[in-house]
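A protein chain is absent from this complex, but the other protein chains hold their places.
All chains are identified by letter, namely A, B, C, D and E, in their written order; residue positions are counted from 1 within each chain.
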Amino acid sequence: MPYVNIKVTDEQVTKAQKQQLIEGVTQLLVEVLHKNPQTTHVVIDEVSVDNWGHNGRQYSETKKQNA
Amino acid sequence: MPYVNIKVTDEQVTKAQKQQLIEGVTQLLVEVLHKNPQTTHVVIDEVSVDNWGHNGRQYSETKKQNA
Amino acid sequence: MPYVNIKVTDEQVTKAQKQQLIEGVTQLLVEVLHKNPQTTHVVIDEVSVDNWGHNGRQYSETKKQNA
Amino acid sequence: MPYVNIKVTDEQVTKAQKQQLIEGVTQLLVEVLHKNPQTTHVVIDEVSVDNWGHNGRQYSETKKQNA
Amino acid sequence: MPYVNIKVTDEQVTKAQKQQLIEGVTQLLVEVLHKNPQTTHVVIDEVSVDNWGHNGRQYSETKKQNA
Partner (left out) sequence: MPYVNIKVTDEQVTKAQKQQLIEGVTQLLVEVLHKNPQTTHVVIDEVSVDNWGHNGRQYSETKKQNA
């Protein structure tokens, strides 16, 4: 019965990359814990770069500075 | 003090259906656990069909195949 | 594809009450959104009364005051 | 290693307010628990007023009534 | 900036299996999205079999029936 939630910043993740994440995480749970893929759910949340903070700063600002 | 988070795929859930979910879950917590509705919060997340994976596949692909 | 997470304070919720919550939420999703119970998951988290804050105070303190 | 998730209703939270939340929460964790800001992440979710229920009602309806 | 939350039923997951999950998910995010492992966090929640519901039933009951 696994449920996996992946949160990443919203920076042009493609449909194919999402499929790779879903497939990869599901396989990992099958291999490591022998889980049934039929009861394995993966939800990907894409978070705006204004809404993700790291080290006390908005990621949108950190990106600008590093650009 | 209940907090309930409902995640469903984003497939045209209407405003009235959301109200029914909020009302139904709140009532259930009142009936089963005698919780106070004043401190009961329900948050509904609608997840893109590309971002929900089940059985190792994107739900958008599973839907297409079943259509 | 619903996933529901119910957070309540850890105050002697019985196994039978948990079953009622799981059944009730699943039925609600079947009735309101015509979801398949086979792909509906419900997870209940019981949170220590020291770890839940409301109105700026630990719930363990609010309970003591109201007792 | 703190991870903080702040959920608020989606009611015109500005970029500057988000920065204040991120900074304030990070500082709090440094002061109270001596956490390292480098491993402290804050994610803000803005939830549609139709999708947040309190006291058994959609917040969009409660707002209308109070207006 | 990924944050991953893995929820599984609490059924004797070993420390080594947890390490494999953490390592596997982190590598997947590096490979698929080129994320920095330094800002990648993984949290595993082990949920009591009484607290996980699937198909409208507690998983503890489903297990008993299948045993």
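Keep this in mind: contacts are C-beta pairs under 8 Å (C-beta built on N, C-alpha and C of every residue); 3 or more make two chains touch, one makes a residue touch a chain.
Fair warning: this is a prediction, and the values are worked out from it, not measured in the lab.
Taking every chain of the complex into account, the absent chain touches B, C, D, E. Residues of subunit B in contact with the chain left out of this view: 1, 3, 39, 41, 43. The omitted chain makes contact with subunit E at the following residues, 15, 18-19, 21-23, 25-27, 37-38, 40-46.
Touch with the hidden chain on the side of subunit D covers residues 1-9, 13, 17, 20-21, 24-25, 28-29, 32-33, 35, 39, 47, 52, 54, 59.
FYI, only the chains that are shown with their structure count from here on.
Comparing mean CA positions across the assembly, the chain most remote from subunit E is D. Set side by side, D-E and A-D show the greater C-beta contact count at A-D. Among the other chains, C has the CA centre that is most remote from the centre of subunit A. Taking each chain's centre as the average of its CA atoms, subunit C and subunit D sit 21 Å apart.
Taken residue by residue, subunit E touches two or more other chains at 1, 3, 7, 39, 47, 52, 54, whereas all remaining positions touch fewer. Every pair of chains that touch is listed here: A-B, A-C, A-D, A-E, B-C, B-D, C-E, D-E.
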